[in-house]
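Some notes on the structure that comes next.
Only a single protein chain was left out; the remaining protein chains are all shown in position.
Moving on to chain A:
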Amino acid sequence: MARVLVGVKRVIDYAVKIRVKPDKTGVVTDGVKHSMNPFDEIAVEEAVRMKEKKIASEIIAVSCGPTQSQEVLRTALAMGVDKGIHVEISGKDYDTLQPIHVSKILAKIAEKEKADFIIVGKQAIDDDSNQTAQMTAAILDWPQATFASKIEKGDKDITVTREVDGGLETIKCKIPAVISADLRLNEPRYATLPNIMKAKKKPIAKMTPKDLGVDVAPRIKVVSVEDPPVRQAGVILPDVDALVGKLKEGGFA
């Protein structure tokens, strides 16, 4: 049976109205509701279902971030994950943490834990990078099945249906592999009370990037964070000719 590593990220809750900090260095996160990245919830659910189908033997969830990242790990444990790993990164290091760093961390942990699958959400709803799965696969030289909407396990491989711009693409990957979960892969379960209580006893190991030999020095510098421009009023035109004229003026036709 397979060992599964799942990456989970703590992000600002999808329902919260994001506000830019007055000093333009970022968005307001203090006192703002955070939760598990929705695509990561789907990843966790898929891993738990694999365990229920006896395809997976153990599921380990990993989260990189400050102390509060443990909340997201606890939720993953309550959904059925066996153990959690919290890679402690906070302050300035966390502000400039990028997929390139996270993918190195995940790769190292996957090697340590002898994982057969790494499942992550296709992208995080705060940075929308859509890079971690791909980079992790490249570092490990494992096949990658991204935007997965269906996963079927064969004897020595997996058949994954991917949602791509042109429609659906079905591929076969050897194991071990990296998978990124898309929206329609499954509907995550609500953590039940008994499972939440059981999760209290499950272990969360703590480590730092240094312990894994990963350098999280910044590779980017945030210059400024600003609100998108306010939407301008539209113009009502008298007829189609005027519309065509306007489009030509704007260089759209």
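Observations on the structure shown:
Going forward, contacts are C-beta pairs under 8 Å (C-beta built on N, C-alpha and C of every residue); 3 or more make two chains touch, one makes a residue touch a chain; residues count from 1.
Criterion: contacts and distances are computed from a predicted model.
Remark: of the listed names "GINS complex subunit 2", "snRNA-activating protein complex subunit 3", "ER membrane protein complex subunit 1" or "glutaryl-CoA dehydrogenase (ETF)", the one matching the undisplayed chain in UniProt is "glutaryl-CoA dehydrogenase (ETF)".
Of the listed residues A:Lys17, A:Lys92, A:Lys156 or A:Lys200, the one in contact with the hidden chain in the full complex is A:Lys200. Residue A:Ala78 is the one among A:Ile12, A:Val44, A:Val62 or A:Ala78 that touches the chain missing from this view.
Along chain A, the points of touch with the absent chain fall at residues 30-31, 35, 71, 74-75, 78, 190-197, 199-200.
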